[in-house]
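In this view, the complex is presented without one of its protein chains, the others remaining in place.
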Amino acid sequence: MKATVIRKTHFNCAHRLNVAEWSKEQNKEYFGLCNNDNYHGHNYDLEVSVKGEIDPLTGYVYDLGKLQTILNEEVISKFDHKNLNLDTEEFATLNPSAENIAYVIWNKLRDRIAEQFEITVKLYETERNIVIFDGK
Amino acid sequence: MKATVIRKTHFNCAHRLNVAEWSKEQNKEYFGLCNNDNYHGHNYDLEVSVKGEIDPLTGYVYDLGKLQTILNEEVISKFDHKNLNLDTEEFATLNPSAENIAYVIWNKLRDRIAEQFEITVKLYETERNIVIFDGK
Amino acid sequence: MKATVIRKTHFNCAHRLNVAEWSKEQNKEYFGLCNNDNYHGHNYDLEVSVKGEIDPLTGYVYDLGKLQTILNEEVISKFDHKNLNLDTEEFATLNPSAENIAYVIWNKLRDRIAEQFEITVKLYETERNIVIFDGK
Amino acid sequence: MKATVIRKTHFNCAHRLNVAEWSKEQNKEYFGLCNNDNYHGHNYDLEVSVKGEIDPLTGYVYDLGKLQTILNEEVISKFDHKNLNLDTEEFATLNPSAENIAYVIWNKLRDRIAEQFEITVKLYETERNIVIFDGK
Amino acid sequence: MKATVIRKTHFNCAHRLNVAEWSKEQNKEYFGLCNNDNYHGHNYDLEVSVKGEIDPLTGYVYDLGKLQTILNEEVISKFDHKNLNLDTEEFATLNPSAENIAYVIWNKLRDRIAEQFEITVKLYETERNIVIFDGK
Partner (left out) sequence: MKATVIRKTHFNCAHRLNVAEWSKEQNKEYFGLCNNDNYHGHNYDLEVSVKGEIDPLTGYVYDLGKLQTILNEEVISKFDHKNLNLDTEEFATLNPSAENIAYVIWNKLRDRIAEQFEITVKLYETERNIVIFDGK
């Protein structure tokens, strides 16, 4: 009997969308204000879902305190109050679109959470712009 | 490698739920206050999901600015600050239930967004009454 | 020792902004989409604040259950799922702007709540358009 | 042609997480503050999804007023303003984790809603801790 | 030149409203479900406002990190995941109404924050029931 548990957390970053292979004009046209030379920023809200069997003894699928610890180690300590383009290895060459941030976070969590659990990452770049990545 | 991107927007309408084939009494009994002769209204919040491959160059699934433009043309300009029953062709005979509004919006978007993208429409009639339509 | 207690409730209406003394063109220009002939609508969120002495025995300023009862009788039963312009006496000639709706609600509550309590009405026409009226 | 309709409601409870088979120390270590001897509490927000065919005449999948009545009878009247461990049969021996509460609610609804409708229960224990159960 | 800074935090408690001087019947009648013998509970959201001069050098009124530390020490560590009636000295005899909780928190903060700052406490017992206390 499976259930999904979800933990919501958040981090704040500067970033800039830019494709190195493109000219300045191409980038301005494609990414608009998000290409601003000196970066802009967001409060990212992150919802991580873990789906698995309900333990019949504890009634837990996955300890959300433990999940928050993993999120602190893998996401918050690395990205919070950072410039994604300049301060992180992950986005040194990868464009920090919401899709790519969700993809990177999903892979970090996949390495830390046992395979019997399905993982989904939902990332709110703003209240109006949201991305979901589940590795499928 | 697929991800889902979501854009949230909103529009405000008057509407009335009524089945032309039914008597006044049947309508009052079935739809209650929503059958009020002179209409009532809602702030509709709309979340549109588009699922597809992440472009390896841009890191985008679908440009959310472009999606908002389509939403402005297909939904906002047609429904915002309108009476759905009286001011729109779509609901001249179709009952403007949240389910039918979501269905109509989904079909409008399906005509504008390429087939390789899966579309889901989530419509909040109120914070407490919500509908999802994905064409399946 | 005074405190303020707040109760949040909601109602859904159709309405139309229009000044009878003005021409059709003047109304269109001033009220824009809100002047739509066939009405549009909103989910109104209402927060009513009551400020007064904390009763030393009960720890209550004002029973919020009682306040909700008054709100049901004075506001919800009269305005919810109605057309403010057509279905209510209060807005038969008074333009149902958010300011005027807040003013009308404040006066109804002032008649029902003892004078030693200060009343403030906060009305959300949308999440982005909000009005406060406190009788001062 | 299927759609999903969602109704959001809420209830407030005291509860305590504890496994009877474990020692006091094991329980403190595993459940932390949630094991507090004298209980703690939550405002639970509940979203119930019902998926089914859109009725071509009414435009409804399932009457949300009827769904709210079922929720009042099966959930609100039994759990609201109660101590889940002491005041309910359901959690007299079952640990009232969010997963188990969602599971119990899902089963109660499954008994009341016809089989052609798929049911999903989403329970917010807090804004940050959420559980989904769909019987699969 | 003064500004107000606000920090939002939260804690979860069990509680029960009851007046010791009253009979069981009087308490049931006055407090209704909130008088449940075995307690119920809430997710309390707390907004603390501090008003004072903007420091011309730092641009800060009051360091919100420092304010959170005070909130952790004075509120979260004492009330979070507790039964207010049974586990705290503050509400051993004082009825834990939202008004009284706000009053108690305000006094704790008043002792820790210098007199040149005005303090206001806003406490959300639920999204619909809110209290403000500012010591005036």
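The letters A, B, C, D and E name the chains in turn, as written, and every chain counts its residues from 1.
Heads up, the rule we're going with is that a contact is a pair of C-beta atoms (placed from the backbone, for glycine too) under 8 Å apart; a residue touches a chain by one contact, two chains touch by 3 or more.
All values reported here derive from a predicted model rather than from experimental measurement.
**Student:** Of the residues E:A14, E:C34 or E:V61, I need the one that contacts the missing chain.
**Tutor:** If we include the chain that is not displayed, E:V61 is the one touching it.
**Student:** In the full complex, which residues of chain C touch the absent chain?
**Tutor:** 17, 19, 21, 30, 32, 94-100, 102-103, 127-133, 136
**Student:** In the full complex, which bits of chain E touch the chain not displayed? Write them out.
**Tutor:** 1-9, 47, 49, 54, 57-61, 63-65
**Student:** Across the whole complex, list the residues on chain A that are touched by the chain not included here.
**Tutor:** 10, 12-15, 33-34, 36, 38-43, 80-83, 86-87, 126-127
We take it that only the chains that are shown with their structure count from here on.
**Student:** Measuring centre to centre with CA averages, how many angstrom lie between chain C and chain D?
**Tutor:** Roughly 34 Å, centre to centre.
**Student:** Where does chain E touch two or more other chains at once, residue-wise?
**Tutor:** 127
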